[in-house]
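Excluded from the complex is one protein chain; the other protein chains are retained at their positions.
The block that comes next holds chain A.
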Amino acid sequence: MATHQQSQSPPDFPAPSDEKSQIPEVTKPTNEVQQASIVQETAKQESLPSVFVNSEPIREDQIQNAIKFLSHPRVRGSPVIHRRSFLERKGLTKEEIDEAFRRVPDPAPSSQTTVNSQDGQQVVSNVQPQGQIQAMQPAPAPVVMIPSPSFYSRFRWYHAALAVGVLAASGAGTAVFVKKSLIPRLKSWVRRVMLEEETDPLKKADAKPSLAEEAVAAAKAASAAASDVARVSQEMMNTKTEERKYFEDLTHLLGVQVQEMKSLSNNIRKLEGQSNNIPKIYSADQEVYAGSVTNPAARKPYANGSHIDYDTRSARSASPPAPPSDSSMPPHPKSYMDIMSMIQRGEKPSNIREINDMPPNPNQQISNPRIAPKSKPWDYGQAPQDESSNGSWWQQKNPRSTDFGYETTASRVISNQNETNTMEPAAFQRQRSWVPPQPPPVVMAEAAEAIRRPKPQAKIDQETAASDDQSGVSDELQKITKFSESGGDGSGIVQITEIQEETEQQLSHEGN
């Protein structure tokens, strides 16, 4: 309307100045362009398939955000499907995502095109391996962490055992060596002493004092040797006690390690049980993205019945959807938890049978259909064919009135002039027997008239003339029109009830 007015304005002005004439002229072509594009758009929307297509223009601000996201080093290390999924969840359209992907590796000089972008990517990846490693590390960190303590502890245990063995061997070796070296040492020492004693007495004279001296010397030597032996044995005892102490320490450490491993495995089990509580919080881009990247890693063990090693599927979690963190997990039946824990332990429930469910004849002919396909209640021109049958419990209509927003449906029927609504009046008149609360009757009457007068009624007449079920509908409609024309006396509720009762009577008449 605005464009129309603007295009009309120049003739309205008795003496248009240059400016004024220029402005409308300038705006006129743009308005025409706008009009043309609007016409185009409406034409597009009217052709059915395009309704299910994004008709929004590409939003540059969204693309800029996406480019910032995609340029982040951590994001660059992640698989493309995760990046796309993240952007989709943020509400970007396919075109916007494709455009962002196209632009991201593009450096500032735009003359060098995709070749440079590929090189740039490679250079970036070479220059920033640390960045990537860092990017990868937090992602696999939670996964790696779980086996690493066990690995680490295993390593320490092994190391400890090795150390004990080495120590024992070395202790034994030194003992043997010492013994082996001690005895010849003693012997040589004694011999030396003897020799000295021999030479010494030879120098002096063979006299009793020499004997005494010899004896003294020998005694000295013996005591010295004995003290030596005592010392060495004492040392050996010390080393033995030290070794024993060391050994005890080691066993104690091993016990501590075992305790740690037990607690770790308990924690792991607890975490597996809660692993579906991984939230998807959109606080900051990177945190969100890290969360979403780790989630697929967590998905496989979760879906595989919480096996830590990602082997072939032995069981699945029956409720893979992850609930939000602010709500607790819905209480699963006790036997469900029993089965889950059984499967986690690796046991198979005993009630599973071997069943061969392969087709015995893969080329088996499908039997011929015995009934023609029925049209749906939402297709034009035909209602469900259960109206004629009676008596079965599943066809008894609902007598209670309070369950449905029936008034609203009725008002929608009246206000909407769509083609699809032509079936609604027929359907709703047929079954209801309860009383909906009504707006003022005058309004109803006028609206009812307005609807039933023009072509929707004619349409109904056309379409329903063919089928038997519908033959009464046009009669009913005419009845209603007449009734609403005559009934302006304020008893709107009574009106509708009576309409319905009448239609039901009509139906029962036709049925009989």
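Methods note: a contact is a pair of C-beta atoms (placed from the backbone, for glycine too) under 8 Å apart; a residue touches a chain by one contact, two chains touch by 3 or more; residues count from 1.
Please note the rule applied: contacts and distances are computed from a predicted model.
Set against the options "Alkyl transferase", "Peroxin-7", "6-phosphofructo-2-kinase/fructose-2,6-bisphosphatase-like" or "Acyl-[acyl-carrier-protein] hydrolase", the UniProt name belonging to the omitted chain is "Peroxin-7". Not every partner is drawn; the one left out touches chain A at residues 45, 48-49, 51-54, 81-82, 84-85, 88-91, 93-94, 280, 282, 296, 299, 303, 305, 314-324, 327, 330, 333, 335-336, 339-340, 343, 348-349, 351-362, 364, 366-371, 373-374, 376-378, 384-386, 391-400, 403-405, 408-409, 412, 420, 424, 427, 431.
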